[in-house]
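Below you'll find the structure I mean.
Every protein chain except one is present and positioned as in the full complex.
Showing chain A:
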Amino acid sequence: MVSKKKKKYSSGEGAQFMTRKAALKKLQLSLKDFRRICILKGIYPREPRNRKRAQKGAGGIKTLYHTKDIKFLLHEPILWKLRELKVYQQKIRKARAMREFRQMRKYLRDYPDINIDHIVKERYPTFVDALRDLDDCLTLCFLFSTFPSLKRVPRNQSLLCRRLTVEFMHAIIAAKALRKVFISVKGYYYQAELEGQTITWIVPHHFSFQPQSKDEVDFKIMSTFVEFYTMMLGFVNFKLYHSLNLVYPPKLTAAFSDTDKELVDEQAYVAERIAAMNIPVIKLEGANEVEELPEIDIFQSEGEDPQKLEEAKQEAEKVKKLKTMFKGLKFYINREVPREPLVFIIRCFGGEVSWDKDLFVGATFDESDESIAYQIVDRPNMDKQYLSRYYVQPQWVFDSVNTRTLLPISKYLMGAELPPHLSPFVDKTRDQVYKPPEERALLDPNFKPLNDDEDSGSEIEEASDEDEEGKDDSEVEDPEQALTKQYQQEVEEDSTSEDEDDDIDPEKKKLKKEKKKAMSVTTGVPHKEHPYQKEIEDKQAFRLREKLVRKKYRNLYKSMKAGQEKRKKEIWLLRKKRRLHDEKVKEAKKAEKHKKKIQAIEAASA
């Protein structure tokens, strides 16, 4: 029996992948519909191991989808909906062409809606899965909530985004889940922790919408994403409210309940949204007013590092403190300060907020309230100031949240030059990360920043700088230095002790000398080991071992090493720039001082 010859690419990688064109043919969809269903279902192209084989021998680079993904799409009920929609659109087109506008309007009015609930469930089988993937969803929804009505975006989409984002923020406030905040040039970064998942999202600064050219941004694609994300966020919100014992949907303001008021201007809308944030959401009946998480009991399990446990405990303690950081404090926000982020943050940590009653709706107390603890101002000075409160700049709130304590306000007072605002997202556990002096001061209370006027401070700084450099080069060198120091000290001590001995009894010394002459035994010199010998040896050994990296990983290793070198160089550059900057500042200060002195002398002489 002659077996049939196997066709090429009928198995293996050639059969595993499918070009986009083949997928379109298989699914009987137009590219537009395919794109839409891919976005909704979360299907993406895959990178094959061997592109040539995956493309069935064809050259060039093609978009390849996994065959199983396409087969998975084939079973999607929405596929039929899309085909029906195509027919429906043809009807509309025909009505328009026949100038049957009444019919056309009817068609447009009854445009069928695609229900994608099951896709949300399918893509995120559990709630935690959905939370894990919430970053992009929130960022895009927050962006869309600032959009005006656009040509290719359904009209109600941005409204829905507004509603859902505000609901989500309320959930965060109620759950006290906010952990980190950051003002970037792109927008406000927020990081919250829900069910053990960290969710980071960006809210753009005001007036972020700018008309985009067609080849720059395709709003249609973004709108399709938003279509899915709104569903997802809605369900997440529901679940969040449900788990927090809150009523969903919350009654926030008239703006969201009544969609007829679409013509409200942007200002009014923003004002209402912020006002809504100032209202506590309605709790379900019978829900406990204060439900605190029980103390975390950490069990000593086998193989766990006790130090790690201790750290975890401390972290939990800190987070608990952070949650009630602003509790009982009253904040008043001046009108020039962007209110939305501040209201959100302050409310998240239990503070009370208000603002100018005459300008914006939703103010809860007046400026003249004596119990206000902090007034947030963003202007150099004010005419009328109350003695009973601190006037701080908004960065104080952000920095306080990131350090998890109420920072001393001295650097953040009204009109003061602000210290740099640092990102809380820099991974502290990674090596080869440049830490600006401010951050190091935060981490290490003993650290003296460079900006101190005393010269000694700067010297220490330089010393520590070098220290740091050494650390970056190799972590092992640090203990080595300590060792050498110790060794030197010991040597010194030895010599001193000998001297002391000499001083103590000269007679004995004389005797000794005589003896020495007689016996001719020279005093032994302790063997001085080269302090770096061990390190050098280790390094040499490592360099030899480096050569034994397997051939397979040699390139990877090389590139990783190159990356390390690059990072090292970057750190060096940053450090150098900082040093130069600090020197410049110091000189300027000195010059000023000198000038003042001369002026004082002149004044005295005069």
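Following the convention adopted for this analysis, a contact is a pair of C-beta atoms (placed from the backbone, for glycine too) under 8 Å apart; a residue touches a chain by one contact, two chains touch by 3 or more; residues count from 1.
Here is the rule we go by: contacts and distances are computed from a predicted model.
According to UniProt, the chain absent from the figure is "Ribosome biogenesis protein BOP1 homolog", selected among "BRISC and BRCA1-A complex member 2", "DNA primase", "Ubiquinone biosynthesis protein" or "Ribosome biogenesis protein BOP1 homolog". Of the options A:26, A:421 or A:586, the residue whose C-beta touches the omitted chain is A:421.
Which of A:230, A:278, A:354 or A:375 touches the hidden chain is settled by the complete complex: it is A:230. Across A:84, A:100, A:122 or A:317, the residue that sits in touch with the chain not pictured is A:122. Mapped onto chain A, the interface with the missing chain covers residues 35, 38-39, 41-48, 63-64, 66, 68-69, 72, 109-110, 113, 117-118, 120-123, 125-127, 130, 132-133, 135-136, 139-140, 143, 156, 160, 182-187, 189, 200, 204-210, 212, 216-218, 221-222, 225, 230-231, 234-235, 237-239, 242, 248-249, 259, 336-338, 378-379, 393-395, 417-418, 420-423, 425-426, 436-439, 537-538, 540-550, 552-553, 556-557, 560-561, 564, 574-575, 577-578, 581.
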